[in-house]
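Here's a structure for you.
For this depiction, one protein chain was excluded, whereas all remaining protein chains were kept in their positions.
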Amino acid sequence: MSFRGEAAIIGIGELPTQRTYLGKSMPGLLGDAARLAIHDAHINVGDVDGIITEGGITYPAFVAEYLGLSVRFATGSSMMGASGATGVALASMAVMNGLANYVLVVIAQDRNPALGGGGEGFPGHAGEFDFPYGPAAGANNGYGQIYQRHMELYGTTQEQLAHVAANQRFNALENPNAVFKGQPITHQDVLDSRYVNYPLRLLEVVMPCGGAAAVIVTSAERAAASLNKPAYVLGGGTGLDDFGALQKPEITVSPVARSAPIALNMSGYSPRDMQFAQFYDCYTILESMCLEDAGLVPKGEIGPFFESTDTTYKGEFPINTDGGQLSAGQPGLAGGFRHVVEAARQIMGRAGPRQIERNDLGMVNG
Amino acid sequence: MTYGDTPGGGKKKAPDAVSDYKKPLPNPSLNPEVSKPFWDGTKKHELWVQYDRRNNKFVFPPREVSPGDLTPMDELEWTKINGMGRVYSYTTVYQSSIPAFTEEAPYVNATIQLDAAGVRMTGNVLGLTKEQLMNNELHINQRVEAVFEDITPDWTLVKWQIVDEEEAPSAEE
Partner (left out) sequence: MTAEYKKAVPKPTLNPEISAPFWAGTKKHELWIQYDKRANRFFYPPAEIGPGSLTPIEDLVWTKVSGKGRIHSYTSIYQPAMPAFAEEAPYVHALIELDEGTRMVGNIVDMTDDEVRNNTLEINQRVEAVFVDITPEWTIVKWRRIDD
């Protein structure tokens, strides 16, 4: 199979190449080039549902937020000089498979002598408009605010979400790779742990660690001959926060609301068919709202759900059976990946003492 | 909020600037020229944001193109807006990654929904005691008003003072 004849470029935009671009920055130039290409293609900004950037300093989530694009496919091509060409190849694969209708591939370089050397890390609005006000560390700040709002809108309580952490710690006791192995905690322990930033308590927040994870993906044909029982990938979807986590209209709705339906449609299954979930859990509240947005629990009802459902590996709907990141630890970006690994492990039937019984079909939110 | 930024990256002014302000100064790392009118405004104790004339909406944080429409900068007009708003959500910070802030904990970091449609700003909310904060007495939709704090000779921050909800007018007045 190839993408020959399956994809085409329909619009182009280019800015004059100059020694310097005074007064402009990279996102601004990206915006100008994007506008030209979109106009040239005779589509609207709102039609763009995929984005590919060079993926380094102008990573897709940042660019989508700055330009206000609402996409369901996004990636960085990260191929240095070949980033643009690679981007087009990736875009072709995406549109050919229906992952997006119109993919914007956009790359820019500013040569503005006034910029550069302004601070550590990537340029962004946070250094200018957020840090002077002392946000809590990293993502703690945004999720604290999201948690607060979820409590306000739906009456969710800390007692309810404490079950997330407690149940997952139970699962982690059977995970020799977990950073908190051998350290049980109770529901009350979660509620007694100190506030990092209200309403987030210490045991509701993930611990950054070291580690790594990897998988091998092959065709179904080759998988049939594998010595392991294969874990088939039945569908996948992507979602990005388009206006930034705190700027979007309702902060208690995550991009999973967009990506889950895509994945489910592709698979031909509905949320009801899922037998387990491995969901990103840097915070109890994040996992909670994503479970809602995926359709596994009605919006606003995650509190009562965790109150009344056994989500340990022994229970009726197992979630994060290896302890999740909250109890197994977060080795950076490998933390999210580990949810994929645990899902595969469970389907393959190799989870040992924490093996779940109904292990045919599960949902992963990475 | 943009992930990937690291805190503590405040651009320090000339070393001989008289300032023992230890918290991060605003760092306009994206494009200082574009956001300058905002900071010039705060120095005058006024709130100025961009207005997209084509799509009839305010744009904040400041940008070179209007998000969602890509309207170019020359059609974004700086406009003075009213400093009134409400708390959209907030978190009470007990532990920051910036030591100078942790010293003052607990304090509030909030997202303010300004009356001006579609404008959200993050900031600190003032007017509650530490005890009230620890009892979670701040509530969502609390009315607030912008106040301006001159932190150094070059920078003025916008913070948010809680104010009472004014009672709706009634006929007999």
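By written order: A and B. Residues from 1 in each chain.
To be clear about the criterion, a residue touches a chain if its C-beta (ideal position, glycine included) is under 8 Å from a C-beta of that chain, and two chains touch if they have at least 3 such contacts.
These figures come from a predicted structure and were not determined experimentally.
Trainee: I'm checking contacts with the chain that's been left out. Which of B:Leu70, B:Ala116, B:Leu133 or B:Leu157 qualifies?
Mentor: B:Ala116
Trainee: Based on the whole complex, identify which of B:Asp40, B:Glu77 or B:Glu103 touches the chain you can't see.
Mentor: Answering carefully, the residue with contact to the hidden chain is B:Glu77.
Trainee: For subunit B, enumerate the residues touching the unshown chain of the complex.
Mentor: 51, 53, 56, 58, 77-82, 84, 86, 88, 113, 115-118, 141, 143, 165-166, 168-171, 173
In this text, only the chains that are shown with their structure count from here on.
Trainee: Taking each chain's centre as the mean of its CA atoms, how far is subunit A from subunit B in angstrom?
Mentor: Taking the average C-alpha coordinate of subunit A and of subunit B, the gap between them is 27 Å.
Trainee: In their complex, what parts of subunit A are in touch with subunit B?
Mentor: 23-25, 27-28, 31-32, 34-35, 38, 45-46, 59, 61-62, 65-70, 112, 114-115, 118-142, 144-149, 152, 194-200, 242-247, 251
Trainee: Sort out for me which residues of subunit B touch subunit A in the complex.
Mentor: Touch list, subunit B to subunit A: 1-11, 23-35, 61, 63-70, 72-73, 88-98, 100-101, 104, 106-107, 109-111, 120-124, 136, 139-140, 151, 155, 157, 159.
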